[in-house]
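Quick one: the structure is below, and I'll ask about it shortly.
A protein chain is absent from this complex, but the other protein chains hold their places.
Take a look at subunit A:
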């Protein structure tokens, strides 16, 4: 067999394997979307395909989504998640941009210690923060009468602190990739050190900041353990709301799948609008780091 023919055959078979695997990978997601517009019995007995009514016509149960909205206070959860995750991203990115710039540009007493401390925080189990913080919050409220557990600010503060080290770690790679010569030129032109950061380094690091910010948002959106313990009925985020709802409607599989879909849609939208940044940004940071 000639060389080019053999190469084409190999390529073709790899493509086929890849497409089959792609189909298998996406199947659970397709099943989730599909099940969210079926009726619960059809899911429970494992009838694949759309539900049919008594006359045998297929029907799409869009009313699952209406039911979901009526039974669960989904609008509230959505708002809480957006407020908490959005504020977290703003605070954490401000902190980590400043810190990452300082770490990538200056070699000062304590910089190595700080870099190591950042990596070390990643090894600590979340429960080690959660147990003391939970008791601290309760005690603080007992002493001062100010509520902390169950407020937005309690969770936002914790999330910001919790996600900052990892963002510093990714962002440091981006700042390190910016040529120092640009900053030196600005210094010669008479910029002070803050102006150099603000006018030269920051604009160049924007793609990295966006990528890290989105990654952080997705992580905060996904956080269940802290939110479970530290929110109440008014400040519940989506994962906590879904957990509660799923516990109460144990056999309404259709509503569960509708809830799962609604929880996924916002992150999907964000991802596909900004995926160019995420893919470039995360991989650039990781490969260099």
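Note that a contact is a pair of C-beta atoms (placed from the backbone, for glycine too) under 8 Å apart; a residue touches a chain by one contact, two chains touch by 3 or more; residues count from 1.
Throughout what follows, contacts and distances are computed from a predicted model.
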Name per UniProt, for the chain absent here [options: "Secreted protein", "ABC transporter permease", "Phosphoribosylformylglycinamidine synthase subunit PurS" or "Cytochrome bo(3) ubiquinol oxidase subunit 3"]: "ABC transporter permease"
Using the touch definition up top, pick the residue from A:62, A:114 or A:153 that touches the left-out chain. A:114
Return the single residue from A:37, A:84 or A:158 that touches the missing chain. A:158
Provide the residue numbers of subunit A that touch the chain removed from this figure. 11, 14-15, 17-18, 21-22, 25-29, 31-32, 35, 43-48, 94-96, 98-99, 101-103, 105-109, 111, 114, 117, 121-136, 138-139, 142, 157-158, 160-162, 164-165, 168, 193-194, 197, 218, 221-222, 224-225, 228-229, 239, 242-244, 246-247, 250, 253, 256-257, 259-260, 263-264, 267-268, 271-272, 275, 279, 282-284, 286-287, 289
